[in-house]
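For this depiction, one protein chain was excluded, whereas all remaining protein chains were kept in their positions.
And then chain A:
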Amino acid sequence: MAPDKPTSLVTVTLPSGATLEDALRKLGIGREAVDTDYGLVDLHNGTYALLVTEAVAERVHGMPGAQGPYANPKIEPFGPPQARPDED
């Protein structure tokens, strides 16, 4: 079974100037459950985004002041366009 890496995107409502430690306290989780390189991202609407493990994301779901998980899809450049095999 693949390790549960912190790639699930969740948001949490926190006061202005909040830190990752504030988010961890609010969610009741440890640093091992989050992507600390990604950190806490201010969405400038009173909420902050962070990446957590899937297990934590499921636990966070429905918690007051927390939302998610949100899709974190792969993004790719729109070029150069690649021909379909039958168009080569």
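As a convention for this text, a residue touches a chain if its C-beta (ideal position, glycine included) is under 8 Å from a C-beta of that chain, and two chains touch if they have at least 3 such contacts; residues count from 1.
What we mean here is this: contacts and distances are computed from a predicted model.
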Which of "Branched-chain amino acid ABC transporter permease", "CRISPR-associated endoribonuclease Cas2", "Succinate dehydrogenase and fumarate reductase iron-sulfur protein" or "S8 family peptidase" matches, in UniProt, the chain that is not displayed: "S8 family peptidase"
Options A:L20, A:V41 or A:M63, residue touching the unrepresented chain: A:V41
Candidates A:G30, A:P64 or A:G79 - the one touching the absent chain: A:G79
For chain A, residues in touch with the removed chain: 5, 7, 9, 11, 35, 37-39, 41-45, 47, 49, 51, 67-85, 87-88
